[in-house]
Structure formats: C-alpha cells, structure tokens
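Here the complex is missing a single protein chain, while all its other protein chains stay put.
== chain A ==
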C-alpha cells in the first residue's frame, strides 16, 4: 500500500511539473507547480480509496490545489494561474469522457449518455472547487484588510 502511494506521489509530481513546462511556466515556479499537483492528486486518490464519490473527491482536490496556488501566488508575487493550471490537469475527467466516447463509437447511446453526464458533473465539481476557494480567499482578504484598518 505504501509503495502504491509513493508511486502516485512521484508520478503526479513529475506529470504536474512537466505540464507546467509545456505551458511555458517560469523555471523558478516548476517545483511549486509539481507540489500543487501532487497534493491535489494524493487527496483525490486517498478519498477514492475511502469510497468517496468521484464528484466529491474532485471538489476537495480542486479546492486544495487552488488554495495552495493562492498561497504560492502571494508568496512569490506571481499570477495564480501559473500554479493552479498544472495542478488541475490530472483532475480533468479524461477517463470517463473516453469511456463515453467508446460507447458512442459502438452505438450504445444509453450508456454513453450516462457516462457523459458523469463527465459533465466532474467538470462542474472542478468549477465548484475553484469557486469555493476563490470565495474563501476573498473573505480572508477582506478580513485581514478590515483588521489592519481597525488597528
């Protein structure tokens, strides 16, 4: 079991950093890209092993990736998009969409529609994770501004 998680950690780090490079991320940001992707994917995998629904797992993972990216963005004074993109990529429902397509190609439209709806739900879950993190971040920002004014 530990070996499985170590494999997942290493491969998700490499994949996220490689995606950062494919998007021309600055060299100094690559390690952080890999880290954000690694944490998000590890959470996703662990939640899946705990029999949590894929949609819920995706919300949590996308939320964490964006929170970590916000932290890095503030720390290194770099646009948040540099860190968040490569972390979100592994969560994109490629497998489900592929299965939906395979059923389309075999003329089994009832199953294709089911899987397509699932892929759509997972994309919505990524959106929800991003949204929640954005909201929390704005609340924190407002709170810290009002606190510094009242001092």
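Please note the rule applied: a residue touches a chain if its C-beta (ideal position, glycine included) is under 8 Å from a C-beta of that chain, and two chains touch if they have at least 3 such contacts; residues count from 1.
In this section, contacts and distances are computed from a predicted model.
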From "Carbohydrate ABC transporter membrane protein 1 (CUT1 family)", "Putative spermidine/putrescine transport system ATP-binding protein", "Hydrogenase expression/formation protein HypE" or "Threonine/serine exporter-like N-terminal domain-containing protein", the hidden chain's UniProt protein name: "Threonine/serine exporter-like N-terminal domain-containing protein"
From A:78, A:114 or A:137, residue that would touch the chain that is not displayed: A:78
Identified contact with the non-displayed chain, of A:36, A:61 or A:126: A:126
Where the missing chain touches chain A, by residue: 7-8, 11-12, 14-15, 18-27, 29, 41, 45, 77-79, 81-82, 84-86, 88-90, 92, 94-95, 97-99, 101-102, 104-106, 123, 126-127, 130-131, 134
